[in-house]
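Of the protein chains in this complex, all but one are displayed in their positions.
Chains: A, B and C, in written order; residue numbering restarts at 1 for each.
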Amino acid sequence: MPGSRLGRLFTITTWGESHGPALGVVIEGCPSGLELSEEDIQRDLDRRKPGSRLTSPRKEQDRVQILSGTFEGVTTGTPISLIIHNRDVRSRDYSGISRLYRPGHADRTYEQKYGLRDWRGGGRSSARETAARVAAGAVARKFLQVRGITVKAHTVELGGVRAQTLDWEAIGRNPLCCGDEGAALKMEERLLEVKRREDSVGGIVEVCATGCPPGLGEPVFDKLDARLAGALMSIGAVKGVEIGAGFESARMLGSEHNDPVLSRGYGSNRAGGILGGLSSGMDIVCRVAVKPIPSIGREQQTVTRDGTPAAIRVEGRHDVSAIPRIIPVCEAMVLLVLADFILHPFPWSPPLP
Amino acid sequence: MPGSRLGRLFTITTWGESHGPALGVVIEGCPSGLELSEEDIQRDLDRRKPGSRLTSPRKEQDRVQILSGTFEGVTTGTPISLIIHNRDVRSRDYSGISRLYRPGHADRTYEQKYGLRDWRGGGRSSARETAARVAAGAVARKFLQVRGITVKAHTVELGGVRAQTLDWEAIGRNPLCCGDEGAALKMEERLLEVKRREDSVGGIVEVCATGCPPGLGEPVFDKLDARLAGALMSIGAVKGVEIGAGFESARMLGSEHNDPVLSRGYGSNRAGGILGGLSSGMDIVCRVAVKPIPSIGREQQTVTRDGTPAAIRVEGRHDVSAIPRIIPVCEAMVLLVLADFILHPFPWSPPLP
Amino acid sequence: MPGSRLGRLFTITTWGESHGPALGVVIEGCPSGLELSEEDIQRDLDRRKPGSRLTSPRKEQDRVQILSGTFEGVTTGTPISLIIHNRDVRSRDYSGISRLYRPGHADRTYEQKYGLRDWRGGGRSSARETAARVAAGAVARKFLQVRGITVKAHTVELGGVRAQTLDWEAIGRNPLCCGDEGAALKMEERLLEVKRREDSVGGIVEVCATGCPPGLGEPVFDKLDARLAGALMSIGAVKGVEIGAGFESARMLGSEHNDPVLSRGYGSNRAGGILGGLSSGMDIVCRVAVKPIPSIGREQQTVTRDGTPAAIRVEGRHDVSAIPRIIPVCEAMVLLVLADFILHPFPWSPPLP
Partner (left out) sequence: MPGSRLGRLFTITTWGESHGPALGVVIEGCPSGLELSEEDIQRDLDRRKPGSRLTSPRKEQDRVQILSGTFEGVTTGTPISLIIHNRDVRSRDYSGISRLYRPGHADRTYEQKYGLRDWRGGGRSSARETAARVAAGAVARKFLQVRGITVKAHTVELGGVRAQTLDWEAIGRNPLCCGDEGAALKMEERLLEVKRREDSVGGIVEVCATGCPPGLGEPVFDKLDARLAGALMSIGAVKGVEIGAGFESARMLGSEHNDPVLSRGYGSNRAGGILGGLSSGMDIVCRVAVKPIPSIGREQQTVTRDGTPAAIRVEGRHDVSAIPRIIPVCEAMVLLVLADFILHPFPWSPPLP
C-alpha cells in the first residue's frame, strides 16, 4: 500500500531519498486565492536546518522551489509541487556500513520488505524525508493563518531535564526551543556531555494549536486525536503520543479529569482541546516522546547482511538529539491534519439561500 | 469527511447509535475460504459484555448475526455484514440530562458540529459503538490465526496500581485481565473504593501481537506504528499511545535504546517490534492510556444548552473504569490494522513462474 | 481491494447477496438536519420493483428499514444504515444450474477470483444488488433536492426501437419510461415478441441532471464525466457510457461540436453540461448502453465446472430487458456522484468574515 500520502482533502504526497538528486512533495487540495511564495516555505525549512553546535554540522542548504500550482504569487487550486535539491550528498560517509545493519535503524526491515536496500543513508527512512513534510506544513500554515489558527511546538524535556515553566517568548530565545530558559541551559549542558560520550538522547516535544473552531474531526475512526496521533507517530523518531493529560489520565479520578463546562469554553483543559474526537474550541495540546538518535559513534553489536556478528560505530555528522530539529516537523504534522479537517464542510444541510 | 471507516484492503464500516434499533459493521476485503461462524464472533463480543460487580450491571445481551458474506460456513470474499440488535434500550435513563452537557462527554462538540444532537446516550460517541469494532476484530482474528498471528491485551495499571510481573496464564484468571494476580487484587479493591465514592478511574492497557512476519507497514505516513497509534487513539477513552519503550525512550541514551541486532532477531525489544515503521519480526508491543469514565454520580459543574450554569450528576448504570471491558476493543484495533497490512502484497516484482 | 464502496464525502457501502437473509447499504457523509423517512426511500425502490407483464413476475416486496442515522425524522450526520430483507428467496430455482456456468454471467470469473462461488443467484453479481444502490440514491435525491438539483432518466432506445421525441410528461405515462409514446408502444410489442422467443434485448437509457451549479467536478482524474462514467459502467448490464454528443462527437467538426459561449450559459449543449471535467451550469446529459439480459430460456452452449461441454437453458422468472427496471438504478448512480461533489467545498480561501 502506498504510504507516502497524507490527508483526504488537503493532501500531500512526498518523494525522494536522502542521496538522490532531489526530494519533494505534491500538495493537492490547497484552496485557490492564497498568497504563497518560496520565502513562506523557506522560513520553516530553515528552522529544520542543522547549524548550531548542538546539531549536526552538515551544511544542508535546502532551497525550496515551487514548480506548479501558483500564478502571479497566488495559489490556483491545482497541485502545488515543491522540490528541494540535495546538494550535500556524500555517499562515502555511508558506504563503509553498507554491509552492516545499523542498530535502531530500518536497514534490515527495509531489506526484508523490498528484497533490496538503498544503503546510501536510509532512503525513505532517513530523517531527511521530513524536509518535505516541513515544506508542505508551511503551506498549510499559510492557509490556516487566514482562518486564525496558529500551531507552535516547544521542548518540554530533553535528556532527562524537564522544563518547569512555559514562557512562549522564551522559546524563540534559546536554540532548544524550550519555554523555560533555566531548563534550556541545563539541556544544553546535557547535550554536550552526551556528545562527548559519542552517545545520543531523547526528549519530549509539546505541540499547541490555538484558534481552532469547535467541531473539527470526525466520529469513530477519524477522530481529531486519532488523526493527530497517527500523523505524529509517523515521524521516525517518535515512540509515543499523548493528548491533553495523556498518560497522566490513567492515574486520575473522573472527578479530577473531567473539565468543568462553562457557558463559553471549559474550566480546565485536561481533554487537550478534543472531546469525542472533535475539537472543543480550547487549545489543542499534544506531546510526543522522541527516542534518542540511533546513529551513535559508540561501538554497538550487530550482524552483517549474511548474519555474521560484527561491531559497528556509526561515523559521520550526526545530531546528538532529534530535538530541536524535529520541532518544525511536529508542527508540520499538526498543521497538515488541521488543514485537512478545516477544509471539510460542516455537514449541515440547509437549503441554499 | 466520513469517519466510520477503517482500513484500505481489510476494511470496516461501522454504524449505529446506542439507542437505535441496532448497530453493526460491514467488513470488506476479508479473503474467501475462511471458516467463520457467529460463535467465532460472539466469543469476543462476550468479553466486552458487562457483568461482574466491577462493571456496569446493564444486561447487554449482544447477539451478533451474520447477514452476508458467508456461504456454507465459509467466507466468500464479499462484504460481511454483521448486526447486533439493541435490546436493553431505556431512553428514560438519559432523558433527564438531555438539556445539560455532561462534562468529559462529546455532547456539546457534537451539537456544535452537527447543529443537533441525539441526546439518547451519546449517539456515535457512545462506548457502545465499540461493540461493532470488537465484532469486526473477531473476524480479523480468525483470518490472522491462519497466518500464525495472535493478539492479546492485558491490564498493566489501574487506578494507580501497577502490575509488577506478567504471567500470561494469570490474565485469564482474574476479571481485570491483569498478568500480576497480586496487583489484580489491589486493583479490585481500588475499584470498589472509587465506586463507593461515585467516582471513576483510568488505567493502562498493553497489547501484544506475536507471530508477525517482518516487513509489515509502509514507509513515511503509513508506518505500522502510525497506523496502530491512530487506530488505538480512535477509541473514545484513550488519551495516549506508546510503542515499545514509548515515553521512557525520552529519558534513554541511544546506547541504551538501540536493540542489538542478532543474526536472527534482536537482543532486546525496546523498539516494540517496529523499526522504520516496518515490523521487525519481534513481538509488537503497544500501550494505551485509558482515561477515567466521564459519567460519574458525583456532582459536577456544567451549563444547560442555553448557557446557564448548572450542577449535574450522571445517574445510571455506569462502569467505574473502562478497564477491563476496553481490553477486547484494544485487541480489535490492533487485529484490524494487522489484517489490513498482511493483505498487502510485498512489493517485489519477479516475473511469474 | 474492496469494491463495494462509492464516493469520498457522500459515501455508500453496499452488502448482501440475492439469496442471503438481507441486503443493505451504509451511507456515510449525508449532512445532518435533512428530513428523511422510509417512505422517501421506498418510493424509488418501488420504481425498481418487477410487476408489469414486461418485467419479471417475481414478487419482490422490498421494504426498506432505516436502522441508524436519523433522530426524530431528521438525519444526524452519522452513518445511515438501510436494510432490505430478502423475502422471495427460492434457492431451488437456481440449484439445477449450480454445476454449469451461465453464458453472459460472472459465474466462472467469480469462481476464478475467489476459489469458490455462491451459486444461488449470482451473489454480488446479481442485479438484486442494485436495490441497495437505489435506496442510497433516494437519500442523495433528498439531499440534492434542497440544493435545487433533480435527476431523471428515460428510455431512448429498446430492442432496436428508438424514441424520436422527448416529452417529459410522457415518461410517467408508459411502463417503459419513454419520452415518445408512439415509440413506447413499439418497444412494448418488441419486448413481447422477444419474450415469446425466450430471448432478451438491450437498449439505451439517458440520464439528465438539472440545476447543477457550475464548477462541480475536479480536474484530471476526478472529472465529473470520469466519475459519472465509472459509476454508470459499474452497473452490471451497462456496456457503454457517453456524455453529451458522445460517440457522435467522433464524426463532428470542431466548429460543429463547440458550444457557442453566451453571456449566460451556452448556445447548445453538445458538451453534455461538462467542460474540462467541471459542470458548466447546463443540464448534465449522459447515456448508457444496456446489454440484453444474459439469462434466457433458449438453449445455449456452455461447460460444466469440470470443463465438459453442456447445453443450458436458464429457467426461472427473468426479465426480457433490464429496461425499465434499470432506470432508477441509473438515476441513483448519477445522484450519488453529484451528492459527493456538491459536498465538496469550492476551494476558495478568503479569510473568514
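Going forward, contacts are C-beta pairs under 8 Å (C-beta built on N, C-alpha and C of every residue); 3 or more make two chains touch, one makes a residue touch a chain.
Quantities reported herein were computed from a predicted structural model and do not represent experimental measurements.
J.: Touching the hidden chain in the complete assembly: which of B:Arg8, B:Arg117, B:Arg251 or B:Arg270 does that?
T.: Of these options, the touching residue for the absent chain is B:Arg8.
J.: Quick one: which of C:Ser18, C:Ser81, C:Asn174 or C:Ser200 touches the chain that's been left out?
T.: Residue touching the absent chain, from the options given: C:Ser200.
J.: Which is it among B:Arg87, B:Arg147 or B:Arg173 that touches the chain not included here?
T.: B:Arg147
J.: Which positions on subunit A touch the chain that was left off?
T.: Touch with the absent chain occurs at residues 1-5, 9, 11, 13-17, 20-24, 26, 28-29, 32-33, 65, 67-69, 71, 74, 76-81, 83, 113-118, 120, 123-124.
J.: Tell me where the left-out chain touches subunit B, residue by residue.
T.: Its contact residues with the unshown chain are 8-9, 29-34, 75, 77-78, 143, 146-148, 219, 343-345, 347-352.
J.: Please output the residues of subunit C touching the missing chain, sorted low to high.
T.: 1-6, 8-9, 14, 101, 103-106, 108-110, 112-115, 122, 124-125, 129, 157, 159-160, 194, 199-204, 214-215, 217-223, 225-234, 236, 239-264, 267, 271-272, 275-281, 289-296, 298, 300-303, 307-309, 340-341, 344, 346-348
Convention: only the chains that are shown with their structure count from here on.
J.: Rounded to a whole Å, what is the gap between the Cα centroids of subunit A and subunit B?
T.: Using C-alpha averages as centres, the distance is 26 Å.
J.: How many Å are there between the centre of subunit B and the centre of subunit C, using C-alpha atoms for each centre?
T.: Here the centre of subunit C sits 38 Å away from the centre of subunit B.
J.: If you average the CA atoms of subunit A and of subunit C, how many Å lie between those two points?
T.: 45
J.: Identify all positions of subunit A at which a residue touches two or more other chains, and write them in rising order.
T.: Within subunit A, residues 8-9, 219, 344, 347-348 contact more than one other chain.
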